[in-house]
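Comments concern the structure below.
Note that this complex is displayed minus one protein chain, with the remaining chains in position.
Here is subunit A:
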Amino acid sequence: MPLRAKVATSVSKTAAALSRAAGRGDGSVIGGWIGLKIDPELLNHLAGGRAIALISGTNGKTTTTRLATAALEVMGRVATNSFGANMPTGHTSALAKAGSTPFAVLEVDEHYLARVIDATEPRVVALLNLSRDQLDRAKEVSMMAQMWREALANHPDVRVVANADDPMVVWAAEGSGHVTWFSAGQRWHDDSFVCPQSGHPIERANGDWWCTGCPLRRPQAQWRVEDEGVVDPRGDWHLVKLQLPGTVNLGNAATALAVAAEFGVRPIEALPRLTNVASVAGRYAQVDRDGRNVRLLLAKNPASWLEAFDMAEQAPTLLSVNARDPDGLDTSWLYDVDFSPLRDRPVLITGDRAYDLAVRLEVNGVPFRHVRTFDEAIQLVPAGRLEVIANYTAFQDIRAELDRVL
């Protein structure tokens, strides 16, 4: 490593430690920011000598990164950005902090994927899904797919692990030389009614899909979820025991196994390590309070709300919605989410924008009760499980109320 990069690494680690010591944050961004100021090529230098997997997509990347890291640890030490700091500053901090490791698994914000591929020359890139995020618009989904497609075309040696169920992802990945397809399902279809290649409608039936105007269609998946397990490319079925809830996380586990396989890790070696993963950056964490077992689920965009309904048990459910800057100021996305899966559960609502949610639930025919605080919700539900589904800052608020440092 050049001297400039060594100095930058050292200063970066010091800044991260100072930030943590001062209680200003977990140091996952500031260290990288300072390091990159000193040496703009620092991420390239820190990536050198490591076998790296990048994980990107709109939803599930933090969890999949955590699971793939656990799987790769079979082989040795793995650097990772486990706090979800998924831009180059976060990658720089994570690699600087980890010191020398043979492997790294990095979660990458979908907007930065091209840059991070250039900087880190990864062995594997995993593409999970693309759908509208709160602040984004539908058109940006196909623009993002186009950016991914170009980034991969510039790196034909990268091995791609991609979701066969998402037309946007398939189009982004299909030009690449080495693609391993996985099937993790796609619950959200609203951003891929129209083929990104031809502009014609996409038809769907029985889990299959195809463009009505060009040859783009669902490729055969080598890895897929079946019952409570995952089928590998040889056709062997493996039972997957996870502490993380829902079929969505089975799909994330299938992706993690496919990524690990590119490094030579066999499912049978990786599976016990996936079972050990209990929570991911506070998500899915369970907290006991006054005899209630509270589970926290983060839902940050329409697709992830649908996934959260799938993960949650048939138990009393608290929904909390804010519309602060990180959430997006606009709540109209509430009408892109079908809340009807909650009709059979006792539903409580709270958050800055509880009234928007109230009107939405009325229209959706979902009975609910409004509470002012999280504590009020706790008092209203019987002993047992309380599922909490919240968007970004509402999730942070509830975590703070639970007074839990994760």
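FYI, a residue touches a chain if its C-beta (ideal position, glycine included) is under 8 Å from a C-beta of that chain, and two chains touch if they have at least 3 such contacts; residues count from 1.
Note that in this section contacts and distances are computed from a predicted model.
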(message) Not counting the visible chains, the remaining one has a UniProt entry; which protein name from "Glycine--tRNA ligase beta subunit", "Alkaline phosphatase family protein", "ABC transporter related protein" or "Lipid II isoglutaminyl synthase (glutamine-hydrolyzing) subunit GatD" does it give?
(response) "Lipid II isoglutaminyl synthase (glutamine-hydrolyzing) subunit GatD"
(request) Just name the one of A:Glu269, A:Asp290 or A:Asp330 that touches the chain not displayed here. (result) A:Asp330
(request) Give the residue, chosen from A:Val74, A:Met147, A:Ala358 or A:Leu380, that touches the chain omitted from the document. (result) A:Ala358
(message) Contact with the hidden chain only, please: which subunit A residues?
(response) 137-139, 190, 193-194, 201, 329-336, 355-356, 358-360, 362-364
